[in-house]
Structure formats: C-alpha cells, structure tokens
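Of the protein chains in this complex, all but one are displayed in their positions.
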C-alpha cells in the first residue's frame, strides 16, 4: 500500500492535473496554493457561462459550497453534469451540511443529481448527509458521530461513492472496503481551510488514479505526514500554516515510507 | 480592569462562540483564522436563504461591507433583524464609509434599521458616519477627525451603541464612559485586514460579555498586545502577519497583565 501511495504522489507531480474548483471564498487562495504545492494546476471558475468548458480541460472537479448561494449550486450542477458526461471525477466537500437547511439540501441535491466520486467532510457533515447523527455548528463538527466507519460506509453504499470522514482518525470507505489513516496533526484544527485543502489533495489524487479509495487514502496519508512535519516547526497557527505549504511541496518517498500510518479495517 | 480583561479572554476560549461573519472577500480567510486563534468558531455565510438560520446558532454577528453589493447589504439586514430578535449582539465594521455614497448610505441604513451593539472603524469612517469630519480614501483614513473621543461619543449617543475608533490610540465610548487603549503596533498599518480582524476580536468578546465597552476594551488590549509581540518577531509585513496569528493564539494572562495599557478618560 505504501509504495502505491508513493507512486501516486509522483504521478500527480508528473501529470500536473488541472484541478477545477467551484469553491468558497474563504479558502480559495489556500486551496489554489495547496494544489500547486502538490504538483497540480489550480483553477477557480464559477460562471455558468464557462464552467462546462473549463471542466472539460480538468482532471477533476471539486465542489465546495462553503459560501454557497443558489447561483453557485446551479454552477456546480452544470459543471458536475459535464464532468459526469466526460468521465471526470467529481469530489464534494459538504461544508456546513447539517448547520442550515440550505447547506444540507444543496449537498443532497448535488449527491442526487450528480454522480459524485468522493465525498470528504468532517464527522458531523457526513453524519448529516447520511442521516446518522453528529452536530455541526457553523462549519465545525461539535458532536461526532458514534461509528464513523459505519457512517462512511452507509453514505458510500447509499450514493455509490467513496465517503471520507476526516478527524483525529480519517475513515475512507466505498461501502465494502474501509481504511483508516492515522496521519495528521492537532495544529490542523487551529486554522481554517485545512479540511477544504484535504479535499483538494483528495481530488488531485483522484485525477490520476481510478480507484477512489486508493486516491483518498494516498491523499490523506501524504497530507497528514506533511502536517506532522509542519507541526514540528510551528509555534502557533500562523507558522503552522506557512510550514504546511512547505512540507506538502517537500514531501518525499522517504518521508511517506517512514511515517505512513494506514490500517485496513 | 486588567483582571476582567484576562477573565474575558478565558471565557472566549471556554465557550467557543460561533462568530457569524457577513464580510468582505478580501479578509475572509484572515478573519476566520483570527477567530480560531482566539478560541472562537468562525462561519462565513451570506446567502439570503440561510443567514437567519445561521445567526440563530451564533454568539455574535459581524457585518462588514468591505466588498459590498446591494445583495450583501440585504443579507446583512435579514441576519441583523434575526439577531436583534434573538438578542444576539451585532458588530458593524463600516469599511470605506465616507469613500463612496454607496458605502456611507449602506452603513447608515444598517445603523438605522438594526440595533447595532458596537461599531468599530477607523477615524475617517466613524467620522463620516457621525458627520463629524475625517477623510477616507478607499478604505484608509487619510485625514483623521480632530477629537476621536468626542466623535465616538457622539456616534454612540446618536445610535445608542458602543463606538470604537481604532488608530494609534483606540477610543471606546458608549456615550457616557470613554476608554483609551494604547496597545498596538505600527506594523498593523502595513497589512490589509488588521482593522477587520480587530472587529472580529471585538465581536468574539461581545459574544461572551454583556457590557460592550468591556468587551471592546478587552478585545483591543489583547489584540494590541499580540500585535506588539508579533512586531518584535517581524522583519516585514509578511512575517508580521504570520506572527500575529501565533501571538493571538499564544496570548496569556501574564502577557496581558504585563503589557495592558488602558486609560479611563
């Protein structure tokens, strides 16, 4: 598994996939920079007039309704349908699902009207979409679901996708296989957008790998290791964030081989 | 006073209030990160369909029309009215009031149609709202008002709120009491969003403290001390900004006790 993860990170750097984001205004700069740091090419485009054309050049489409309005959801549907036609993977980050009706319903609409490849959210968000508990306050999971592996599996089976719940442990499930990743760092909770960035990393990996479980696992192992290394250099959230971009950029096969912590459940 | 300030910063960290921002696109990432650094939970949400529901879960609502359009002002009114019904404090940052008619009038509309708890702006912005002088160019106060304490007091009395003018000295007035804070650092002027972030800190403090004068004073003392400590580590605006997030996160009772500079006028 670890050698596959290493190979996948190399493939992203070689193929430089275009990662088309329709995402929130809070994290656009960070998700663009993390895309560049891991070797992809970012683009943020949300105009209804261009999203279908833009996604046609992309390796993956990321949908993140963190500062949604109905206009943005419509754009996501246009781009998503085109991505589906072209066989381009679509990754959904259901930011704040469970916090308001608009967020929950918009995410469910995306899940129902599009073929989503991977959903990546926190415990409460994925719980809200699966109808299996958790509490979301704003965009934060303040009450965790009881059995994240089960919740991920249930959502995966319901929508025929790969569901990822990130947190202290990360759970990845396609409804049959479930994988746990224990890489990561407590500093990730102290800055905004670290979940959104993990979704971008998952997307970039999905652009170069047909198996979404392997793509998501590879993404979270590499990103988690980078966070651990950044944590060593951090004296607060400001320095942690700066170091995180450096460490994603500087991630090597050796670091992944030394530090990967993956368990197949 | 200093012990009250220390206690208030602890309360923010314990209670972790949700700070609902309807704010500008330039600073969203920074204001979200400063919220996390001081112990709150940020959310940015501006869709008319969800702002009333979102603010219902919040400890405070921040209104910042820095990149306003009429849509965003309408959302602020919807959210603000719901916050007023629920007794949730509302903090206004009148970015660029005085620079264009749209900005001045939109801020006055928010002041007239909502019950605002605190207004926090620079000298020119608050002067423009009070009709008492100052010149704003873009979002910068290029000519200061003559007597900031008087201007803050006048605005406070006119709208029955707490008015805060930040600058080299910060003035906080509810129309009766006026307090001066002398913490802060010249580097704050070299990066964008430091005013907006100070408003967020004021808001987070107002979420856990009924007296808006004490909340604003505590916020500006703590934020100003963090800025002073960040200034020591800075070799330019880039390193200053990174250090500012670290220092807000690492602020302690001891640092506040050592460095607080508050004067009751």
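Per-chain numbering from 1; labels A and B assigned in written order.
In this section, a residue touches a chain if its C-beta (ideal position, glycine included) is under 8 Å from a C-beta of that chain, and two chains touch if they have at least 3 such contacts.
It should be emphasised that the depicted structure is a prediction, and the values quoted were computed from it without experimental measurement.
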Contact with the hidden chain (one of A:61, A:91, A:242 or A:262): A:242
Selected from B:131, B:186 or B:236 as touching the chain missing from the view: B:236
Residues in subunit A touching the chain absent from view: 18, 20, 25, 28-29, 32-33, 36-37, 41-50, 53-54, 57-58, 241-247, 249-250
Those residues of subunit B which, in the complete complex, touch the missing chain: 24-27, 29-30, 66-70, 96, 99-103, 137-140, 142, 190-193, 235-239, 241-242
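Just so we're on the same page, only the chains that are shown with their structure count from here on.
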Intercentroid distance (Cα basis), subunit B paired with subunit A, Å: 33
